[in-house]
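Selected chains from the complex are presented in situ; the others are not included.
Labels run A, B and C following the written order; every chain starts at residue 1.
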Amino acid sequence: MSNRIITLGEVMMRLSTPGHERFFQTRDYEVQYGGAEANVAVSLAFWGQSVAHICAFPDSDIGKAAIAYLRSTGIDTSFIQKNAGRMGLYFFEGGAMQRASKIIYDRAFSAFAQFDGEEVDWDRVFEGADWFHWTGITPAISEATAKLTLNALKAAKRHGVTVSGDINYRRNLWQYGKSPLDVMPELIHHTQVIVGGVTDLANCMDVHEEDYVTACQKAQADFPSITHIASTDRHSKSSSHNILSGMLWNGKQLLHSRSYDMPNIVDRVGGGDAFMAGLIFGLLNGSDHSALEFAVAASVLKHSIPGDVNFVSLEEVQDLVKGENVGKLLR
Amino acid sequence: MSNRIITLGEVMMRLSTPGHERFFQTRDYEVQYGGAEANVAVSLAFWGQSVAHICAFPDSDIGKAAIAYLRSTGIDTSFIQKNAGRMGLYFFEGGAMQRASKIIYDRAFSAFAQFDGEEVDWDRVFEGADWFHWTGITPAISEATAKLTLNALKAAKRHGVTVSGDINYRRNLWQYGKSPLDVMPELIHHTQVIVGGVTDLANCMDVHEEDYVTACQKAQADFPSITHIASTDRHSKSSSHNILSGMLWNGKQLLHSRSYDMPNIVDRVGGGDAFMAGLIFGLLNGSDHSALEFAVAASVLKHSIPGDVNFVSLEEVQDLVKGENVGKLLR
Amino acid sequence: MSNRIITLGEVMMRLSTPGHERFFQTRDYEVQYGGAEANVAVSLAFWGQSVAHICAFPDSDIGKAAIAYLRSTGIDTSFIQKNAGRMGLYFFEGGAMQRASKIIYDRAFSAFAQFDGEEVDWDRVFEGADWFHWTGITPAISEATAKLTLNALKAAKRHGVTVSGDINYRRNLWQYGKSPLDVMPELIHHTQVIVGGVTDLANCMDVHEEDYVTACQKAQADFPSITHIASTDRHSKSSSHNILSGMLWNGKQLLHSRSYDMPNIVDRVGGGDAFMAGLIFGLLNGSDHSALEFAVAASVLKHSIPGDVNFVSLEEVQDLVKGENVGKLLR
């Protein structure tokens, strides 16, 4: 039942203000590590999968600390490279009530940004792998990381590995002279499971449809490798109160999940990654419908945990899907 | 107006993760002390009662720190024993949103578990006492503590003291070869005020009725010492949001309290103990109806305070009963 | 677009229990600085105004730390005096749920209480100023500070400066032998913009009307200097959940703002000061209606920030007025 999953993407040091302090007033930053793809990796490892994450860190004590964190979660870190360049950082200020959360990225010139994967033995990476996961953040960082993504995708194809891609379009990346439409389509042609909303599909796949079903149909027509397209549907009443559901297009119909009311959010960063992880786990282990419900429940639980990462067990997600132990005091 | 109240039960060191951190990720534990019966004791002391708590601690600096905590709250600790054995511990991870709270008990082989009370001068303990309180946790721990409970109850009877017992049935205790029905009925026959729900009554009193009124009537029939049976009624929408009310059977009718909406819970541990304390205080000082309302209001306030213990004043509870100063900023 | 604004009032050291700990249980106090008028000053400085705050501190390292704080926010502290007397303090325990927040003031005998402003060169203070702000707290502290307020108001008048006064009636001040009605009317006669509710108007202006419009009309009749009267309208469902709106009488009609639901309050202290600052900024820069909406939105955001002070930018308030970026994750 344990699958082998490969993930690829930058891991940054996250420096968060404690409580709901603003950047202006804080005197301490809490250190964690996160990145969209590694967050997925950790979730999957917590659910008993065998996961290897590929990235690059500076060869410093800071880089060592980041590796130690990844290793602690049970991920295989043996393919991680040491590179010139700095540790990518991001500063996080947790919002509350009507006040938005803020992230200040400081990821330029990182070791990862200069990582093109030439020195990686991709065939060893994908030996025995069942799934590969990438996001649109990686090709958006630099020429090198766009090439890295393509290299990985080609190797995944050689090994017959199922591929998921979280499009994750971010406007303030893509600074190296290429536009998403220059780069993303080729990558998506190697991908079976896509996560993205209509904006992502428009920006990265040139699919301009307001209606999600129509957009999915068009996307599948243009990118025949695609089997599934999914997205969360988040309504932010405030930073402390969101309503979350998910939807999954499986080539035939658009499935909708239960909707969860979340009025006491602890930390919403990584909510999308938790959904992604849940979807991968679910599709590897069950029906489309159960995969979707699992993914949304996983995402909901993430909002209750400080940091980027969804430190929840398989049983905890399954319980929430079944509506068991919700808000209990388990002794 | 100050009554003399005796309580009996284990006090554990509580080690809580800060914020909503999970056990997996924490690096610090906050130290507090708590136990169902001592939590009741502290509440009553805060409301001006003269309270002595009986338990046993290891003869170590850790045991001394626990005594210091109890003493700080104003409890009479002069009957506390030093015993062989360890300090009982429990690790607490506060839930949030849909994610449940978790307690990992580490209480086996504690000094208290080996405490049979033979060396206690029970007549001195109960001299001038008005009330004695015990819970079903104590006889569930060990042969020794079952005997301890019975010894205390017999002495209480000799001194004509009113007795309350919170049945508090916990399946994962009762590991020493006896079942609740072997032990609890004799103890309950010495008790006037019972707190328990239908499950508790079934497991410890052999009263199997779904309807609470019927169950209370049957319980009173089987255990003629009983004058009152009470219970909280908690609906957990999530770890952060509960709805709480209480009910009290006084031999004639089932009284229902106001229902409180609690959408921003800080710490729900000890909520039942706060209710129990409120009920004891209320029955000692007023009508059944006012006792019930006082007990529920006390329990509500507990949910706003970190730790096991309800550090609230008499006035604060009374204000909530009257709906005064709710959510105000008092200068 | 940057106006010159002068504020006057005591700045105290605020010692807050962490989390929702009660005074009884805390072992650490977080240090901040605050005061009704200085809170207004900081808000205005954050919105790009040139603000000088007038107060007095003891000539000690504690006083220096308070000045350093004020200076860090961008306020002009060059008029602050060093005086005999202690630093005014207040201890703050944050409420939660139904449990009220508590402030214990320890401000008697402070350096500010002995500050009559005789040594201040008021003409230099008000040179080029557009606005002066005072509150009813200052004249309530001592004979000296009542005189201080009057001296400042007379100088403001000489310089043709618009004046706002937040009546802020506090019963447990006014201990020096004068009643509000002995002192406040003369001060209000120098004031154009008043913030106060019907109770404030009754106690400090001898205007006894239940209906706010009638009260405003009467107040304007008695105090012809007044052009605007405003107030927040706060409904406290609990310490964690308030509903907030504002109203502004502009001599012709009573304007009402949008009403904001605030179910996850972080810290409500300074909410009124944030409204006051918003009103000053708004009246200096726009219509009565937009001023009121700006003031309420500013106040709402304050409730999401730990401490007395509303560390929010102009854009953040404007966004909330427009309903933009509410509860988003801004990257």
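Note that a contact is a pair of C-beta atoms (placed from the backbone, for glycine too) under 8 Å apart; a residue touches a chain by one contact, two chains touch by 3 or more.
Fair warning: this is a prediction, and the values are worked out from it, not measured in the lab.
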Where 3 copies are displayed, count of copies in the complete assembly: 6
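Note that only the chains that are shown with their structure count from here on.
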Centre-of-Cα separation between chain C and chain A, whole angstrom: 45
Residue numbers of chain B (touch at least two other chains): 263-264
Partner chain C, residues of chain B touching it in the complex: 260, 262-266, 300-301, 303-307, 311-312, 316, 320, 325-331
Chain B partner contacts - residues on chain C that touch it in the complex: 19-22, 24-25, 95-103, 105, 170, 172, 236-242, 263-264, 268-269
